[in-house]
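Structure first, commentary second.
The complex is shown incomplete by one protein chain, all other protein chains being positioned as in the whole.
Right after this comes chain A.
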Amino acid sequence: MKHTPTIVSLAGASVLALGLSACGSSGGTADHDRITADVVKASFQDRGIAKVDRLVQDDANRECAAADVARKPIDEKVAKAIEAAEMKTMKWPSDGKFIGDWKEGEKIAQSGRGLTWSDNEKTVNGGNCYNCHQISKEEISFGTLGPSLYNYGKLRGVTDPSAEASKAIVEYTWGKLWNSRAYNACSQMPRVGHKGILNEAQLKDVMALLLDPKSPVNR
């Protein structure tokens, strides 16, 4: 039995052959982008709930990644267009209430569960918040990829989240949670509401964690 060709074809030699013919002549960015797309197509497989359709790039992700590859900030006009498009995805609380239970919010912020191929449809998604942010002072195991959210409401002068004076910051916070990219085109923060990571009730609980004066975040 001749096994060698099996490995070669299986592992995508055709992709590399494409690359070679293209790179022999120019080897430019467009060629590399095309070869990468072919490599992505050949390299990933569905596993559990994580299907290959997750690799489909929307405009926002494509533009932000291209800027990263080029090692330069995203073009300002492109960024504005992304933010405008993302803003259109915004959904506000169906009953007009923004604030839930901070105790539940703390649990959601702690949980990093959900949406991996080792989770299933029944897994209750967490917010992954502490992975990247300091939030309450009591939890010392926090990440630093995002800014500290300790005293989030207090620092912004929120003494009563339902007061008219708090409206702007309450809405901004909801918006940032729903779709962070509406405010910052290439923000690394997941589009928590828009992508269905947390549902409306869970988002309200996280809002309470950040904005309720009784929450440990603001005490």
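Annotations
In this section, a contact is a pair of C-beta atoms (placed from the backbone, for glycine too) under 8 Å apart; a residue touches a chain by one contact, two chains touch by 3 or more; residues count from 1.
In the analysis below, contacts and distances are computed from a predicted model.
A chain of the complex is left out here; the name its UniProt entry carries, from "SoxAX cytochrome complex subunit A", "Autoinducer 2 import system permease protein LsrC", "Putative bacitracin ABC transporter, ATP-binding protein BcrA" or "ATP synthase gamma chain", is "SoxAX cytochrome complex subunit A". Only one residue in the set A:44, A:92 or A:172 touches the chain that does not appear here, and it is A:44.
Contact with the chain not shown here comes from a single listed residue; of A:91, A:167 or A:195, that residue is A:195. Checked against the hidden chain, the listed residues A:57, A:148 or A:199 yield one contact partner: A:57.
Although one chain is not drawn, its touching partners on chain A can still be listed: residues 1, 3-4, 6-8, 10-13, 15-17, 19-20, 23-24, 27, 32-33, 35-36, 39-40, 42-47, 50-52, 54-57, 61, 64-65, 68-69, 115-118, 128, 130-132, 140-145, 181, 188, 190-191, 195-197.
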